[in-house]
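In this view, the complex is presented without one of its protein chains, the others remaining in place.
Chain lettering (A, B and C) follows the sequence in which the chains are written, and residue indices restart at 1 in each chain.
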Amino acid sequence: MSTDSIAAPRSNSAQSPKYKRNKASHSSFEMFAWLFMRLSGVVLIVLIFGHLFVNLMVGDGIHAIDFGFVAGKWSDPFWQVWDLAMLWLAILHGTNGVRTIINDYAERDGTRMTLKTILYVASAVIIVLGTLVVFTFDPCPPGAVIDLPSFCPVP
Amino acid sequence: MWSWVGHRITGVVIFIFLLVHVLDTSLVRVSPEAYTAVIGAYKNPIMGLGEAALVAAIVFHAFNGLRIIAVDFWKKGPKYQRQLLWGVLALWAVTMIPFLIRHLTIVFSNFFGGH
Amino acid sequence: MQVHKYDVVIVGAGGAGMRAAIESGQRAHTAVLTKLYPTRSHTGAAQGGMCAALANVEEDNWEWHTFDTVKGGDYLVDQDAAEVMAKEAIDAVIDLEKMGLPFNRTPEGRIDQRRFGGHTRDHGKAPVRRACYAADRTGHMILQTLYQNCVKHNVEFYNEYYVLDLLTVEEEATREDGTTYMQKRIAGVVSYDLATGELHVFQAKSVILATGGAGKVFKTTSNAHTLTGDGMGIAFRKGIPLEDMEFFQFHPTGLAGLGILLSEAARGEGAILRNSDGERFMERYAPTIKDLAPRDIVARSMANEVREGRGCGPNKDYVLLDLTHLEPAHIDAKLPDITEFARTYLGVEPYTEPVPVFPTAHYAMGGVPTNITTEVLQDNDTVIPGLYAAGEVACVSVHGSNRLGTNSLLDINVFGKRAGVAAAEYAKTADFVELPENPEGDTKALLDHVRNSDGGERVAAIRKDLQDTMDANMQVFRTKDSLNQVLGDIAGFEERYSRISVQDKGKRFNLDLLEAVELGFLLELAKVMTVAALHREESRGGHYREDFPDRDDENFMKHSMAYLDSGVTAESSEEHIAGIRLETKPVVVTRYQPMVRKY
Partner (left out) sequence: MSTVETELPEPASKIELPAHLGGGGDIPTFDITLRVRRYDPEFSEESKWEDFTMTMYGTDRVLDALHKVKWEQDGSLSFRRSCAHGVCGSDAMRINGRNRLACKTLLKDLDTSKPITVEPIKGLPVEKDLIVDMEPFFQSFREVMPFLINRDHTPTKERLQSAEDRERFDDTTKCILCAACTSSCPVFWTDGQYFGPAAIVNAHRFIFDSRDDAGDMRLEILNDKEGVWRCRTTFNCTEACPRGIQVTQAIAEVKQAILARQI
């Protein structure tokens, strides 16, 4: 509706321009976030395209994926680092992206805070979980019967 | 404007998928059976199509991300942004066509062929 | 109604108003009232340049500049004022540079200068490069730079406040010779806040009028819709005279119907003017130099073609500027603006089609009389303490009967600055003048009348008829008959104006109401212009009387001063127009005696 009115830009600031804005407290957080988006983006391209290629294109494609496939990959430190980097970068990149989106669209401060809290908690949980999984992963879990990678000792 | 809308939407879609994807992959920690059961779900053709869409989204987001970076850092980026966008779409098509052929044949052949 | 109190109130935020504000704002408690956001003012439309004898690229000095100004104005220029302007021009340009104006630069990094019509070296020997410029948007850059500096100095703006009345009081005063007279003093202004429809009274020690021109009395004009001569109209209604109102500059090539300016450079590059028969009519009027004849001659010839039925278009009211025989590459290199305007606004492709053009009303040489300190005069030599005027609204007079290109941007800077300083200095010593009783009474009555009148006449229709008759009869050609025609028409319009109705009955942003008020000013000014033109039985500068084609220094080398005077009746007035009394004022001559004006 055109009748909606909005607060003046940065309406909490003074009416007339202040020239002593050169506050030392000024943080460059937004700048680093912005820069991080670009840097992580470039790295992610490599990581994600590699990931997709190996998982979906090579061999039997998606049908080749099973426990054994994953276990096989993660027994190799190269893929461990790869996937870990991808996980961290993608989550941080995505979280920051969604943070900007929340900043854009959540009008009230309350909503903004709630949404961001949910976002950060979710991201943190996922990062921790993912990291744990990659590191504490045991390719040959005892008692498992199917799809084990070939190098596992046959029980 | 529309490239940005696309970028934003694909960004969010990928992010949500990523959350789910990490969760399901975590199941490898729980038990191979559980993981395989879930990954099995990815193997039906509906999911196969969904996956194709996801890849389409990632590829668009990735290439457009590069375009944005070019606009930000390359002197002539802003001037050629429109051409760059066409480039993104072209690259996107070029990437997607072989992928779709490959992916969809796998998805469907294995499904109908009875794995 | 609200009352505000300021030392200095500036009316208008164009070049002149803001230049004044920068000075006065640093010296006194200042408010700027403007009916437009400052950056919307028409100073921003100026392209060509602003001249000053910087001598950055060629030998030059301010005396040559003075001479050119005097000669260009056909010797009706007050030479003391022209000297001041030419002398202070150099500082005016440097001031703007210091404020940040991005002038174009010479290879050495100094301010670049270019040639402009009428500016010469050594009293007419050869053209000189005197105009400082910023690409083809000098006026835009001046307006922006001044606004930026107003922001810097925290000038208080009241945007979209229409000033509709000056508050003056009269008291008896005694001259040196012992005679007494009624002395006007300024007390403040009354303004109308467009956003709310409320009246605000501003009490002030000094008031500066800087409301710009009055081009909208004509149909075809390079001026903005908002240039309705408010300042002149208000002053006139308050009994302040208007000087030299018969002189209005017409630029030959404005886009037809729109009046948007096409630079003279087009004809310089070989463009040709044609009528509806496709005929190159300048061959008839000026067989030797044809299309490159001086501005006034070209403008008159064009008007003559249209008058004799050889105009083009559905209403046969314009002629054509033909560039089709020029190479497109040449046009692109030399005349990019013109092609852009023609394409955007007329949908005409100048490569292949001729461009419709007609003389366009450009600049009011006349206005509120001031002395060189910008104090407004209530007669030939009595100043009104506290009231100042600068810019196109004022008549100092540096332009005489014809302004030279680039002298107006200079005028607003030199005299705008002077006004700001003078007004602030005056405010330091003066006291507030007590507001008259019921200060907003007149304005209220005016607005109520306009708002409540219910006769069904449309403002736009009257305005259009006024502009039509002014274009037809008061433009580049004038005769006794045509001028009387205008006066007869105006009498009819005034009668219709008393029966207008305004459709918008609201308080918020009631532009309908204000257009009606503005029309009132236009009618008043058109009448003053015409009466003054009728009175001046000679041809000089922008004023050309077919029935008196020669300059007549003996009888008319003097300024005309028009006064509102209810004592004048149709019978008692020479022009048979009630309410306007015409007097004269001598021209100040310092060093240049009138000569025949030829280049």
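Note that contacts are C-beta pairs under 8 Å (C-beta built on N, C-alpha and C of every residue); 3 or more make two chains touch, one makes a residue touch a chain.
All values derive from a computational prediction rather than experimental measurement.
Taking every chain of the complex into account, the chain not shown here touches A, B, C. When the full complex is taken into account, the listed residue touching the unshown chain is C:Cys312, out of C:Leu166, C:Cys312, C:Ala419 or C:Met474. The chain that is not drawn here is touched, among residues B:Trp4, B:Trp86 or B:Phe108, by B:Trp4. Although one chain is not drawn, the whole complex shows that of C:Val128, C:Leu164, C:Met245 or C:Val502 it is C:Val502 that touches it. Residue C:Ala224 is the one among C:Val57, C:Ala173 or C:Ala224 that touches the chain not shown. Across C:Glu283, C:Asp332, C:Asp381 or C:Glu434, the residue that sits in touch with the chain not pictured is C:Glu283.
Taking the complete complex into account, residues 1-10, 13, 15-17, 19, 21-22, 26, 28-31, 33-35, 100, 104-105, 107 of chain A touch the chain not shown.
In the full complex, chain C touches the omitted chain through residues 36-37, 39-42, 44-45, 93-94, 97-100, 102-111, 134-135, 137, 140-141, 144, 148-149, 151-152, 195, 224-226, 257-258, 260, 272, 274, 276-281, 283-286, 293, 297, 300-301, 304, 308, 310-314, 316, 320, 322, 341, 344-347, 353-354, 356, 458-461, 502-512, 539, 546, 549-550. The chain not displayed touches chain B at residues 1, 3-4, 8, 68, 71-73, 77-79, 81.
One rule holds in what follows: only the chains that are shown with their structure count from here on.
For the pair chain B and chain C, the distance between mean C-alpha positions equals 65 Å. Shared interface positions of chain B, i.e. residues touching 2 or more other chains, are not present. Looking at chain C, no residue sits in touch with two or more other chains.
Residues 38, 41-42, 44-45, 48-49, 52, 56-57, 60-63, 65-67, 70-71, 87, 90-91, 94-95, 97-98, 101, 122, 126, 129-130, 132-133, 136-137, 141, 144, 146-148 of chain A touch chain B in their complex.
Within the complex formed with chain A, the residues of chain B that make contact are 8, 11-12, 14-15, 18-19, 22-23, 25-26, 28-29, 31-33, 35-36, 39, 42-43, 48, 51, 55, 58, 62, 65-66, 68-69, 72-73, 99, 102-103, 106-107, 110, 115.
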